[in-house]
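Shown here: the complex without one of its protein chains, the others still in place.
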Amino acid sequence: MTVFVHERGLCESQNVGDGTRVWAFAHVLPGAQIGADCNICDHVFVENDVLVGDRVTIKSGVQLWDGVRLADDVFVGPNVTFTNDPFPRSKAYPASFPRTHVGQGASLGANATILPGLSIGRDAMVGAGAVVTKDVPPNAIVVGNPARIVGYVDAQAPRPATAGAAPGGEPSASHVAGVSLIRMTRVDDLRGSLVAADFDPDLPFLPRRFFTVFGVPSADVRGAHAHRVCEQLLVCVQGSVRAVVDDGEHLQEFVLDRPDFGLHVRPLIWGTQYRYSSDAVLLVLASHPYDAGDYIRDYDEFLRAVGAAPEGGAPGAP
Amino acid sequence: MTVFVHERGLCESQNVGDGTRVWAFAHVLPGAQIGADCNICDHVFVENDVLVGDRVTIKSGVQLWDGVRLADDVFVGPNVTFTNDPFPRSKAYPASFPRTHVGQGASLGANATILPGLSIGRDAMVGAGAVVTKDVPPNAIVVGNPARIVGYVDAQAPRPATAGAAPGGEPSASHVAGVSLIRMTRVDDLRGSLVAADFDPDLPFLPRRFFTVFGVPSADVRGAHAHRVCEQLLVCVQGSVRAVVDDGEHLQEFVLDRPDFGLHVRPLIWGTQYRYSSDAVLLVLASHPYDAGDYIRDYDEFLRAVGAAPEGGAPGAP
Amino acid sequence: MTVFVHERGLCESQNVGDGTRVWAFAHVLPGAQIGADCNICDHVFVENDVLVGDRVTIKSGVQLWDGVRLADDVFVGPNVTFTNDPFPRSKAYPASFPRTHVGQGASLGANATILPGLSIGRDAMVGAGAVVTKDVPPNAIVVGNPARIVGYVDAQAPRPATAGAAPGGEPSASHVAGVSLIRMTRVDDLRGSLVAADFDPDLPFLPRRFFTVFGVPSADVRGAHAHRVCEQLLVCVQGSVRAVVDDGEHLQEFVLDRPDFGLHVRPLIWGTQYRYSSDAVLLVLASHPYDAGDYIRDYDEFLRAVGAAPEGGAPGAP
Amino acid sequence: MTVFVHERGLCESQNVGDGTRVWAFAHVLPGAQIGADCNICDHVFVENDVLVGDRVTIKSGVQLWDGVRLADDVFVGPNVTFTNDPFPRSKAYPASFPRTHVGQGASLGANATILPGLSIGRDAMVGAGAVVTKDVPPNAIVVGNPARIVGYVDAQAPRPATAGAAPGGEPSASHVAGVSLIRMTRVDDLRGSLVAADFDPDLPFLPRRFFTVFGVPSADVRGAHAHRVCEQLLVCVQGSVRAVVDDGEHLQEFVLDRPDFGLHVRPLIWGTQYRYSSDAVLLVLASHPYDAGDYIRDYDEFLRAVGAAPEGGAPGAP
Amino acid sequence: MTVFVHERGLCESQNVGDGTRVWAFAHVLPGAQIGADCNICDHVFVENDVLVGDRVTIKSGVQLWDGVRLADDVFVGPNVTFTNDPFPRSKAYPASFPRTHVGQGASLGANATILPGLSIGRDAMVGAGAVVTKDVPPNAIVVGNPARIVGYVDAQAPRPATAGAAPGGEPSASHVAGVSLIRMTRVDDLRGSLVAADFDPDLPFLPRRFFTVFGVPSADVRGAHAHRVCEQLLVCVQGSVRAVVDDGEHLQEFVLDRPDFGLHVRPLIWGTQYRYSSDAVLLVLASHPYDAGDYIRDYDEFLRAVGAAPEGGAPGAP
Partner (left out) sequence: MTVFVHERGLCESQNVGDGTRVWAFAHVLPGAQIGADCNICDHVFVENDVLVGDRVTIKSGVQLWDGVRLADDVFVGPNVTFTNDPFPRSKAYPASFPRTHVGQGASLGANATILPGLSIGRDAMVGAGAVVTKDVPPNAIVVGNPARIVGYVDAQAPRPATAGAAPGGEPSASHVAGVSLIRMTRVDDLRGSLVAADFDPDLPFLPRRFFTVFGVPSADVRGAHAHRVCEQLLVCVQGSVRAVVDDGEHLQEFVLDRPDFGLHVRPLIWGTQYRYSSDAVLLVLASHPYDAGDYIRDYDEFLRAVGAAPEGGAPGAP
C-alpha cells in the first residue's frame, strides 16, 4: 500500500487507502478508516470513529470528529468545522456521538460549520461560511447563517423557466422528459380574475385527489420525492414557489408564480419545491388516491428506478 | 275607482289603481301609471313616464322622474332621490332617459340616492343615506357612500356558519337542502400546512373542471347564478369569502376561511359569493366541463326552476 | 294662542305653542304637540305621535315621523331625514315605532339622515350630510357616512393641549378645574425607552386599582361618565387617544400620545375618551377599588351634581 | 314679462326673468332675483337674498337660502341641499350669511349637500349624494362623503395618456398645444435604476429654479394656475400624480408615474395636479426664478389671457 | 506535577495544572497559566497573557490570545476564534489588549467568533458559527451573525409557560419559588377590550411606583437583576416579551403576551426580560419607590444572596 505521509505529518491509522497523502502537521488517529487517493492537507485532525471514502479532499484546518462519515469524492474546504455534540459542556460526554453523513460528491465550502447529526445529500454544495443547521437535500446549494437553500446544482445552468413571464410571452419549454407546462384560460377584469381549465382536453388526467400546500417557511423544502405511477398537476394559485424536476439525467427549475400555468409532472420524476413565498398556496391535483407505496423518497432508489445507477457502489460491494 | 286625493294634493293622472291615496302637496303628472293600494305621501312628485306597481309606499319628499319603474310592494323611504341623467347640464337633455328598475318587495331607505340606469333586485334593501352606484342583486343589503353589499336578507338571521371555527369545533350544518360542508384532512407542522382530500370517498364527485377566483375587489360580487346539472366544491384556499346559498326557500350564509373545508353545492342552488378578502383565492372544482346552457343567471327564472313561483306575475298577465 | 299658519300651510293640530309659525306647504297632523316660538318651514311634514319642545327650528323638506321627540332649542337643518322603521317593507308595520330623541340644544345639519331609535345628546352637532347610525353623546360633533365623532363642542375652541408636544415643550396647562397634566421621568437610549414615576411624591394618590383599555375601534367612545369620589391617572402607554374633560362649565380636550404624561382627573369631572388610534393602550390607575355607586353615567345628573343646573326644565315643570 | 307660475305655486318676487317657470308647491320669496328661462320645479323654496342667473334648472326638493349665488346655466339636481350657517343653533343667527357661489355651467348632482361659504367652479360636476366640504375647482368632478376630486370634465373623454406605459410603448401625444411629453434615458440593472437627461439637447430649456412637491394628501390639488412666461418640466420621480393641462380650449390629463418621462409645459397653459399617491414626489424644473407676477391664479383671467373669453359676461354688463 | 505533552506538541509554560494534556501540534507559550485537568487539543495555540481555569476543554484550531480569561469548566469548540484588537492593522498595536472573559461552565460552539473585550456569562451557550458582538448574559443561548439571544439554558427544558394560552386555558404554574402568574378580569366586546384589577385582594401589594418599558430592540435584554426587598408585577399590555425568572436553583421562562395576566415576582428572584416584540409595552408596578441600593446587578452576588454559592471560588482563594 502506498500511502504518503509528510515527514511532519502523523498518521497512526493502518487503514488508509492506496494513493492517499497525509501532509505536514496533519494527524490521523489509529481508528480512522480512510479510502484511496484521498488528500489530507496540512493541519487536519482525524479522530478515531471516522470513515472517509475514496478520492476525498480535506483541506487545511479541518477536524473530522468521532461520528463523521464522508462518502466518496467529497470535498471539504479549508477550516470547515464539524461538530458532534449538540450541547457541549467541558468534561461532559454524550452516550454516543451523533453521526454526520456527507453524501457522494458533495462539497463543503471554506469555513462552513456543520451542526451535529446532519446529512448532506449527494452532490449538494454548502457555500463558504455557511452554518448548516438542517439536513441538506441532494443537489441543493445552501448559503448563509443559518444556511438556506438558494438553488439546485445544474438546475441553475439553464436560466429558470418562469411561469410568470409577461402575459403573451411563452415560458420556455421543459428540458426534462415527462414534464410540461400547461397554460390555462385566464380572464382578468375589474371584478377580479378567474382561471379555468377543463380536465378534458386541457388537462392531462382526471384528478382523484387534490391537496393544497401553504404556510411553508421560505427556508423549507416541501416535496423531494418521486412517484411510481401517480401524475400530478402543480398550480401555484397565490405567491410563488420554485419547482425543481429531475429525471435522473437532467434537472430543470421552474418558477411557478402564475395561477394560469400548471406544471404537469409524470411518474418517475424527482420533484422538489422550495423558496415558497410567504403567501404561497400550491394546489396539487393528483391522478390517483393516496398510496404510500407509490412514493420513492430515497434519491438513490430513484436513480436506480430510472436506470441511472449511482456511480459509487455501496460500501463493501465487490 | 276609489282613489283618494287630499284636498291640497294634485293628481292629474287617470291611471291610478283602486285604493291608492295621494296626500297633501303631492303632485302626480298625467302620464304616470300607478297601481292599486299605493300610498303617495305629502310632497311627492311623480313625472309622466313612470310605472308604479301595486301596494307601493312612497314617503314624503320623493320624486319619481321619467324612466322610473317600481314593481309591486316596493317601499321608497322619505327623501329618497332618484336620477335619470348621468351627466346633467341645465337645458341639455339626453335623447332618452335611462330606466331605473326597482324589483318586487325591495326597500329603499330614507334619503338614499339612486344613480341613473340601475336595477335594484327583488327584496333587496338599500340602507338609509346610501348612495347606490351599481346594480343591487336580489336580497342584497347595501349601505354607505358609495353603497357596498354588507349582507343578504334572511341569510343573516341564523348566525353565519363559519367554516373557520376553531379546529375541532364543527361548523354548524347547512339548513339549505343540497348544500353541505365537507371537512378535509389537514396537517400542520413546522414545515407548513397541507390539506388533502381523495375525491372518492371524501369528495362527492369527480371533477372535470377547476377554476380559481382571486383579486376580487371586496365590494364586488362573484357568482350569483345557479346550475341546472353541474355540482361544485368551493374551497377558499387563502383569505376568506362569504358564500350565500339559496334553494328558493331558505338562504344561508357561510364564511369560507379555511382551506380544509369545502362547500359542496348541488345543482339548482342559487349561489352568490361576496366580501372577498383582499388575499382571497377561491378554488372551485366542478363536476362538468363548462357549458353556458347550464347556467341560470336570472333569479326569477331560478325561482321558477325550483318551483318557487314569483309572487308577482308579469305585467299584463290575466 | 297666537300661532301663525301661512295661507298655503296646513296645521291640523290644536296643540301648538304660542308664537310658533307654520309656513307654506307645511303640514302638521292633528296629534302632533309642538311647543312655543317654533319655526316650521315650507314643505315640512309632521305626523301625529310627535313631540316638539320650545324654540325649535325645522327647516324645509323635513318630515317628523311618529316617534320623533325633539327637546327645546333643537335645530333641524333642511332635508334632514328621520326614520322610524329599521327594516321597512311596504305595508308592513312594526308593532310600535322606535323613538328618536334629540336632546336640548342639539343641531342636525342639512340633509343628515338619522336611523331609527337613536338618541342625539344635548348640544351635540350632526354634520351636514351625515348618516347617523349610533347614539351621539352630549356635545359630540359627528360627520360622515356612517357618522363618526370628530370632536366635541367648545372643547375645540382652545386648541387641544397635546401631551405629545416636542420633548422639552411644556403642554399647555389645563383650563378645567380638577384636571392636571403630570410629567414623568422618561429615559430613551439604544436599548429602548423607560418611563417611571414614584406615586409619592410624583403622583397624586396611591392606586388601589388599575385597568387597561385597548382594541377600541377608532369610531368608538370609551368613558363618558364622572366619578363621585374616585380620582384617576390616565396614561396612554401606546398610540394615542383624545380625552375630553368637562367640569360642567368648561370643556378641554387633551391628546394623550406620550407614555411620559399622565392626566390626573379628580372627582366630579365628566370624562370622555375617543379617537383611539388602532394601537392605543390606555392605562388607568384609580384611587379606589371598583364601586358601581361611584359612577355618574347621566350627563344631566352630573350637571346637577356640580351645581350647573340644566337650562331646560323637565317637561311639565311650571 | 312672461313668467309662468303654476296655480299651486307661489312666486312673491317681481324680479324674475322672461320665460322662467315656477311649478306647483314651489315658493319664491319677494327679495329673490331670478334670471330668464329658468325652471323652478315643484317643492322648491327660494329665500330672499338669492341671485340666480339665466337658464338655470332647479329640480324638486331644493331650497336656495339667503346667500346662495347661482351663475348662468347651473343645474341643481333634486333634493340638493344648500346651507348657510356653519354651526347652526336654533334661534341663533350669524351676523351675515356666508355666500355660496356656483360657477357658470356647473352641475350639482341629486341629493348632494353643499356646506356653507363654498365656491363651485365653472363647469364643475358634483356627483349625486356628494357632501361638498371644500371649494371645487373649475371643471373638477367630485364624489363621495366628504367629496373628493376624481377627475376633470372633458379631460377624461380621451383616455388619459399615461406616462407609465409599458417600457417601449410610446405614451400618446399631447392634444394640448404647448404641452409635450419628453422621454429621458433610463438604465435599470441589478444595482438599481438611473434616469438621466442633458438639458441641451434633450430638454427644452435651462433650468433656473427647481422645486419638489411631496406629502400631498391624495384628496388635495396642487397647482391650478398658469404662468405668463415661465415654462416647466414636471417629472414624477416617485409614485404617481395626475396632471391636467388646459389651453383654454382643450383639456388633457396625463398620469405621471415614471421617472423617465417629463411633461414639458409652456407658458399660458392652465395646469392642475391631483391624485398624488401617498409616496409621490414631483420634481419641477422651471425656466425662470420665482416671480409672483408671473402667476395667473384666476381661471377667468386665464381664459381672457388666452383669448377664450368667458361665455357669460360680468354681472351688470349690457 | 503530571502534565501530558504529546511528542509533537510544544508546551513552554511551567504553569500548567495537574492532569492537563497538551496534544500534537499544540503550542503553549511560556507566560500562559493553565489549570488542572484541561485538554489542549491538536493545533491549539496559547499566547502568554492567558489564564485558563480547571477542567477546561480547548478543541483543535483554537488560539487563545493575550487577554483571554477562561474560568473553570469552559468548553471551547473547534476553530473557535478569539480576538483582542477591535480595529487591527498590521504592525499597529493597542496600548493594552482588551480582555475577554468566559464565565464558569460556559460553552463556545464550533467555529464561533468572539469579538474583543466581551464577557460571556456563566453557563452561557454560544451556538456553532455564531459571531458574538455583545456581552452574553449568564445562562443565555446565542446564535447567528451577529449573535442574538434565542433562549436560556434550562429555562427551556420545561416548555415555556405562556401567559397567552387560549382564553380559558390556565397557564402552567410557576416552578420557581417566589413567582406566580395572576389572572385579572378581562372584558372584550365590540367597543374594545378592558382589563381591570383591584390591588386588594386581586393583586399582592400596593404599588408605590410604576414604569413602562417599550421600544426595546428585539435583540436586546432589559432587566437582568434581582431586588432585595421590592416586589413587582409585570404586565405586558401590548405585544409580547419573554420573562425568565431564576431563584438560584431553577429557571423558568414565561411568555407574557396577554394584558390580563401579570407575573408577580417577589424579592431575591433574578429576572431577565428579552425577545420584546417590536410593539411590546411592559408595565411594571413596584411595591417600593426607586432605591438604587435595592438592586443586585451581579449574578454571582445574587447567588451568594440566595445561598447558592458559586461552585468555583475566586482565583487565589484558599
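Lettered A, B, C, D and E in written order, each chain numbered from 1.
As a working rule, a contact is a pair of C-beta atoms (placed from the backbone, for glycine too) under 8 Å apart; a residue touches a chain by one contact, two chains touch by 3 or more.
Since the model is a prediction, treat every value here as computed from it, not as a measurement.
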item: Residue among E:W23, E:F82 or E:W270 touching the omitted chain; value: E:F82
item: Identified contact with the non-displayed chain, of D:I40, D:M125 or D:V216; value: D:V216
item: Selected residue (touches chain absent from view) among E:G17, E:G35 or E:G61; value: E:G61
item: Residue, one of E:L70, E:L115 or E:V306, that touches the chain absent here; value: E:L115
item: Residue, one of D:V150, D:A197 or D:A305, that touches the chain absent here; value: D:A197
item: Subunit E residues that touch the omitted chain in the full complex; value: 10, 25, 27, 43, 45, 61, 63, 65, 79, 81-83, 87-91, 111, 113, 115, 131, 145-146
item: Positions on subunit D contacted by the hidden chain, ascending; value: 188, 190-200, 206-217, 220, 222, 235, 237-238, 259, 276, 279, 281, 283, 285, 289-290
item: Chain not shown, touching residues in subunit A; value: 8, 24-25, 37, 41-43, 55-57, 59-61, 73-75, 77-79, 105, 107, 109-111, 125, 128-129, 131, 143-145
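The criterion applied here is as follows: only the chains that are shown with their structure count from here on.
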item: Both-way neighbours, i.e. chains that touch subunit E and touch subunit D; value: C
item: Same-interface partner of B-C, chosen from the options C-E, C-D or A-B, over half of the pairs matching; value: C-D
item: Distance from the mean Cα position of subunit B to that of subunit A, given in whole angstrom; value: 55
item: Chain centre separation in whole Å, for subunit C relative to subunit A (CA means); value: 67
item: Set of subunit C residues in contact with two or more other chains; value: 25, 43, 61, 79, 111, 131, 145
